[in-house]
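One protein chain omitted, others in place.
Chain lettering (A and B) follows the sequence in which the chains are written, and residue indices restart at 1 in each chain.
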Amino acid sequence: MQDSFASSDLSRRRFLGLAAAAGFTVLGLGLTGCASSSTSGGTASDSGADAAKQVTGSVTAVGSTALQPLVEAAAEQFMNENPGVTVTVQGGGSGQGLTQIAQGAVQIGDSDVFAESKLSAADVSKITDNKVCVVGMGPVVNKQVSISNISLADLKKIFTGQVTNWKQVGGSDQDITVINRASGSGTRATFEAAVLGSDKVPDSFKPQEQDSSGTVAKMIAETPGSISYLAFSYFDDSMKALSVDNVAPKDEAVEDNSWTIWAYEHMYTATSPDAATSAFIDYIMSDAVQGSLVQQTGYLSISGMKVSRDASGKVTKL
Amino acid sequence: MIPKRSIERVGKLATGACAAVATVLVITLIFMVAQHGLATFTVDGISPSGFFFGTTWNPHQTDDAGSPLMGALPMIAGSFAVTLLSCLFVLPFAIGSAVFVVEIAPGFGRKVLQPVVELLVGIPSVVFGLIGLTVIVPWVRGWAGGTGYGVFSASLVLAVMVLPTVTSLAIDAIASVPDSYREGSYGLGCVRWQTIWNVVLRSAAPGLMTAVILGMTRAFGEALAVQMVIGNAAAMPMSLFTPATTLTSVLTMGMGNEAMGTVYNDALWSLALVLLLMSLAFILIVHLIARKGARSNG
Partner (left out) sequence: MADTVAAHIKKARTQDRIATGILIATAGVICALLAAIIIYILVSGASKVFDPAFLTGKPQQFQAGGGIGPELFNSFYLLLLTLIISTPLSLGAAVFLVEYAPDNVATRTVKTAIEVLSSLPSIVVGLFGFLFFVLTLGWGFSIISGALALTMFNIPILVRVIQQALEAVPSDQRDAGLALGLTRWETTVHILIPAAIPAVVTGIILSAGRVFGEAAALIYTAGQSAPVLDFSNFNLASMSCPWNIWRPAETLAVHIWKINSEGVVPDLTAVSNGTAAVLLLCVLAFNLLARFLGRRLSKKLAAE
């Protein structure tokens, strides 16, 4: 009796083991075969590496999802040139990025806003700001809206709910559908600082909100009479970008602050970062990135700015 | 040769440990969410009545007294509205399909409906949200006017998402009605529909209610799909066709933006705590139904 149990036991276990091993092998081999040709760059083969760059280490960057494409692309190029360094880029939002760099859990915290607006003064003193690029943003409307320019005052009235129909600002008779960004979003903070100033939004005005830029772009394209605000990199044929006070939303206008709705993208590090982190930040500030990747991802280079702005919003000419 | 008694003891310990791990995880979860969620009231000093009954959610703006505008009532009302409406949409279809699969065409049900339903469980909520955004919202805008975003669109999307869960549970509930009941009914001369309506559905009622409540639990906790079609206006859901908001959509949109330890972050955790408490409440309701059902069935 025991024997038959034992033998059936073994054969069942053997079957399961074989099945698992077979499955695993097929998975591994199949994917190896397919993928080995496609993984380019990032291979940590030190043998042929240039003796000049001897930086080693591991850098983790966490935070803004808006900055993520740029940092990921820069990280890939950086790791190609410095095989001894591993750079991992993650999302999580500006709030998370700032929290984690202040706690020292990661090496770089990406943020769409100044740390002063989200962290306590004590935490801000623990980190150093590196402004890596500039993002310009502007109001966009659905293509059917007839106006193409709006005054800052009218824009403020729309976003405080005082104006609710396009005919009140020179357009056709259509209800305005305001699509705001989420509370706490850096984009919204920048826009409200530039457009509303210190005015408060009245309690009775409760517009729609959407946090993801991609979804906002889709909603603007499909919802008649809608208005929202997006970074310049999202402008395309499916929507209409408004000029404000007859200033067109262009990079040159941001550089001399004739277009006031813009913000820095920050990469915060510890006050004395390690070698790998410094090397990566230097790389991002160098022409290799500032002249190419920054423009390709739709941002403006820091070096082109003719003004600078501090955490409290004060603008100084450079 | 290891004595059988110690193998027995090890076995008991090992399985007990497994059960303990599951329990510990749940207790840790409840504890940590509560710890952060209650910090809003205990550490940051927000008043609970203002939080749960206030109707304005604009945390980065302060009211005249200087405290942030954190009123969660629009989200709570929105979550309930969307959940109830979606289950209202689902109920006839789920029970109808379940009755069809069990009573009328079991072969078709097992070969076609059940695999299709299982396949749907694997579709990510984002995809449902995208379909809602590109198909349902323009359609609703076409005949209801307005923007198309709102409780109605969100309920439609949720109804489709919750359908597999409620249908499978309903099938289980109806299938578990003993055949002796059906045979007794037929023996009395009833036709099939009379049997279904008067005997099967009535005795499966507690199971069906459980199915609906569990569907509501899934609908209450759905985040990504709802966020795309409900419009996320922090206003009370006064109409089915104006943008509203739910607890989950505010949570998804806000969590990444706020730094840990700030009052804004704690407020989001309080919303998560409300979600947790509501799912516990749903389980309680299921237990009560089960106990009542057991009592009435003898």
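Criterion: a residue touches a chain if its C-beta (ideal position, glycine included) is under 8 Å from a C-beta of that chain, and two chains touch if they have at least 3 such contacts.
Since we're looking at a predicted model, the values are computed, not measured.
Residue in contact with the omitted chain (choice from B:G45, B:G66, B:G122 or B:G142): B:G122. Within the whole complex, the absent chain has one touching residue among B:L113, B:A233 or B:A259, and that is B:L113. Set against the missing chain, the residues B:L84, B:A144, B:C190 or B:L240 yield one that touches it, B:C190. Residues of chain A in contact with the chain left out of this view: 1, 5, 8-9, 12, 15-16, 19, 24, 27, 31-32, 34-44, 58, 60, 65-66, 68-70, 72-73, 76, 86, 88-92, 105-106, 211-215, 217-218, 233-234, 296-298.
Considering the complete assembly, chain B touches the hidden chain via residues 4-5, 7-8, 10-12, 14-23, 25-30, 32-33, 36, 92-93, 96-97, 99-101, 104-105, 112-113, 115-127, 130-131, 160, 163, 167, 190-194, 196-197, 214, 217, 220-224, 248, 251-252, 255, 260, 269, 272, 275-276, 279-280, 282-283, 286.
We take it that only the chains that are shown with their structure count from here on.
Look at where the CA atoms of chain A average out and do the same for chain B: the two points lie 32 Å apart.
Every residue of chain A that touches chain B in the complex is listed here, in rising order: 65, 91-96, 98-99, 102, 118-119, 177, 182-186, 189, 200-201, 203, 206-211, 215, 218-219, 222-223, 226. The touching residues of chain B, when paired with chain A in their complex, are 56-61, 69, 133-134, 137-138, 141, 147-149, 228, 231-235, 243, 245, 252-262, 264-265.
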